[in-house]
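Yeah, one chain of the complex is gone here, protein chain that is, but the others are all in their spots.
Then we have chain A:
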């Protein structure tokens, strides 16, 4: 008997995974089954998940994963694939908003780890990795997110520190965060005039406004306004005007992780659509027995298989220490296209039931766009890759 199509069946075996990866998968899965899956619908409708989840996730090892041991992280014996398994298993709950909100430190903290002073790292990282404090990354501005090099929020030197003025928007965990990793302009125009500042969110002059969204409801997304916010000099992350490196510090893992989530969301769509298609009777037989529907499953599986293999390839290169920028860009596009396709096809298979709130496919369908826009949009990713093709 062949096994029925499911989340696990659609995961191609990978030559890069060993026993510790599989054991880790069991841990994350148990965590998700116990702490997350039973609540996702309720949390999404409520527009928030409990803050304590960060502590619980930290205790299970999810928050520290991949960060250096000396700051409370877990890095001994850990490779890229442990992180991707975490992303994939978290995505299995069928809520990107949950992953984005729970794992915001995955983009907020790396600039500090990559560039920050020892004092700054010791001051910030342990509390974040213990799940006690939340940190957000503030790059995007109302005037644009793709063209990062031209951002406008200004930090001016004064009394040995900085005065910050400007506005950030679409910031994940923007209102919950205790710490903000903020890209600011300290120098002239372009990428060479950017710096990163660590700004405590309770500093006077900061106002935060919640934003309503198409999806990712349980994730806190906000605009953050900086009005003459005084920031001490020791909060500068790395060197002045060398902040672009902090943005780059996020690229590899953010793209790999978003790709891993996107394929996992696609597999969730396949699983739920397959369960429905086996059960649902139309025209006297199960949906799954109609050729038009069967071919949808073949196509969806073809897409997830190809994407998973490409993901494994890219992750393996990152694990070896490479930074294959063009491949990672194309991978992200491939992964979100796969998610988009599978969400669409699964919705068709579910019919009207899929349009009703409270199922994973409906939520994933609403979350496709943010996956294809955030963390480097499709257009920007393709452009980045094309520039390296000697055209």
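To be clear about the criterion, a residue touches a chain if its C-beta (ideal position, glycine included) is under 8 Å from a C-beta of that chain, and two chains touch if they have at least 3 such contacts; residues count from 1.
Operating definition for what follows: contacts and distances are computed from a predicted model.
Hidden from the displayed complex is a chain whose UniProt protein name, among "Sarcosine oxidase subunit delta", "Electron transfer flavoprotein subunit beta", "Transketolase" or "Protein-methionine-sulfoxide reductase heme-binding subunit MsrQ", is "Electron transfer flavoprotein subunit beta". Although one chain is not drawn, the whole complex shows that of A:27, A:241 or A:305 it is A:27 that touches it. Among A:5, A:65, A:124 or A:197, the one in contact with the hidden chain is A:65. Only one residue from A:19, A:119 or A:202 touches the chain missing from this view: A:19. In the full complex, chain A makes contact with the omitted chain through residues 1, 3, 8, 19-20, 22-24, 26-27, 30-31, 33, 59-61, 65, 74, 76-78, 82.
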